[in-house]
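Please see the structure below; I have some questions.
All protein chains but one are shown at their positions in the complex.
In this document, chain identifiers A and B correspond to the written order of the chains, with residue numbering beginning at 1 in each.
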Amino acid sequence: MTTRLRLQELLGPILLVVAFSYAVGLQSAQGLLIVQSTLALFVMVLALHVFVGNSGVLSFGHGAFAMFGAFASGIVTTPSNIKEHSLQLQHLYPFLVNLNLGMYPSLVLAILAGAIVAGLSGLLLMRLNGLAAGIATFALLGVAYNIFFNNNRIGPGSQALLALPPFQFFEEPVVLTVIVMLAVYLFGISRAGRTLRATREDPLAAPALGISIMRVRWIAFTLSGAIAGLGGAMFAHVAGTVQVQDYYLPYTFMTLSMLIIGGGASLWGATVGTLLVTGIGQILLMMEQQKPILGIVVHLPNGTRAIVIALSLVVMLLWRSDGVTKGREFKLGMPKLRK
Amino acid sequence: MTLFEVKDLRAGYGKVDVLFGVSLTASKGELIGIVGPNGAGKSTLFGAIVGTVGMRGGSVFLDGEDISGKRPEDIVRLGLSLVPEGRQIFGGLSVIENLTLGLTGRRDKHGEKGALERVHDLFPVLTTHRDHQAGMLSGGQQQQLAIARALVADPRVLLLDEPSLGLSPTVVKDVFDRLIAIAESGTAVVIVEQRAHLVTRLAERTHVLRAGKMQATLTKEDAADEAKLAAAYFGNSGE
Partner (left out) sequence: MIQAILDAVSLGGVYALAALGLGLVFGVMRLVNFAHAELITVASYTLVMTHQFPLLVSIIFSVVVASLMALIMELVAYRRLRGSNPATMLIVSFGVSVLLQKVYELVFGALPRSASVATWMTGAFTVGGVSITTASVVTIVLAVVILLAMGYLVERTKLGLQLRAAASDFQTARLLGVRSNRLIASAFVISGALAAVVAFVNVVGNPQVDPRFGLDITILALVGIVVGGMNSLRGSALGGFIVGAVLSLLNVILGNGRVYAYSWMFVIVIVILLVRPGGILSKFATKERV
């Protein structure tokens, strides 16, 4: 294997993300919101890429890590006086009422929460074979949902946590995203990352090479749990609110679609998929709202957007199961001079 | 008259070509051998004939009808059965269930009883173990079951991929005796073997398949000549 750091593979996606952020985000307040929520979703897609893309094992449970990240970060950044007085938080543990952290310490907490939950649940899940593990992750999501929905001592239960502090500066989520991209790329070319991809291509050969599939999968699962925790927290701060439903099946479906439509096996695929789905979603949203696109108003009934996204996932998988990028990394399309 | 003909067959997987134009014929009642080293493309050849491996060129004729590109389940109904490498019997099912599955590939549904009786005559041991789990049979018995399971479909052409694999010499002799009997009853039998000496003496003709091509064809008389056989098998360089 000759995988090593190729700058263009890393810089290509980063430049695209940064360019998108500035081009769309500085236009209008609505553009800013689109950029911030896209970046928050993108971090989640990157989390999925680390595990699903590299190992080939599906996970429907990452919403659970995002949930833990979002609630951890949300509860410590909600001002104490709001926690004392809001109705949905009246049963909160007293120590949580008095605990107040800044945005960045809370994000660290979210990362830790995601990593710990993923690390612990991974100890069991990674013992199962790939397909059974994928299904069992549904249970993980279900349990997290069940706990957060019903327990009003650690959060608002089925209600929403309101008034989360937003990011102060435009650049903050952009920088966070770029850092995550760097981490994801470095993991991909690390020994563990390469080993994991080897097990994806041929799960039978790996044990013969003395590789413990369980161990490398667990490492990736934990790392991706940490990133999902961050993604969930970013999503919460961008929206200014957290509700357990926001991280359930539709969220799981949206982020998995982004990853798979782009091509789960590469950073480039995750990037392209996220931006593509966001773009299509926005255009359809404008159509549903009867806003003109390039001067033309196309009216679509409400709900079309969701159908088109689901349909494009299915069609994409039937047509090209490794995504638009075929799972390849970014490469400049210049013809090679040599040879 | 030629019953079965493979003409200039090419096949492969993904970007890799395995067979580069292989031809072969068999008439009613003939026993034909195909020998060659590991990786020569023997199993690919059978796979392409029965439709489990995609063909990339050439054609396969059964009694004058072009069957290339047909699906495996249709090919067996036209009268061509394969006993796959490693036998592939259903270990979790009983012997009789395995045989009943074999009946699926018959065109003539009236002859089912007769077909099972023929199996009983040819392989009495299977009748003894009729209701036992097939996975519990010995290797030789499993091979007999695999052959019987193909036979109950009344094939006009029977292909066998490495029937001697994992069997002791006495059992191998036993199995081959029955294959001769099957050929004598009018079925064209084509056997792929890595252990060349097992088939060369019995087969009407033995083809040597190496690197995806038929390198030589030997008759029974040629096979008696050890040197000639070795040269054909290993190539002229004697590598």
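The rule is short, and it goes like this: contacts are C-beta pairs under 8 Å (C-beta built on N, C-alpha and C of every residue); 3 or more make two chains touch, one makes a residue touch a chain.
These figures come from a predicted structure and were not determined experimentally.
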In the intact complex, which of the depicted chains does the undisplayed chain touch? A, B
Residue touching the undisplayed chain, where the options are A:Val143, A:Leu186 or A:Val297: A:Val143
Consider the whole complex, including the chain that is not shown, and state which of B:Val35, B:Val50 or B:Leu137 touches that chain. B:Val50
Pick from A:Leu7, A:Ala29, A:Ile296 or A:Leu318: which residue touches the chain that isn't shown? A:Leu318
Hidden partner interface residues of chain B, rising order: 50, 52, 71-73, 76-77, 81-82, 84, 88, 90-93, 97, 100-102, 104-106, 149-150, 153
Even though one chain is hidden, which residues of chain A still touch it in the full complex? 56-58, 60, 124, 127-132, 134-136, 138-139, 142-143, 146-147, 150, 249-250, 253, 256-257, 260, 301, 303, 306-307, 310-311, 313-314, 317-318, 321
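In this section, only the chains that are shown with their structure count from here on.
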Hey, how far is the Cα centre of chain A from the one of chain B, in Å? 53
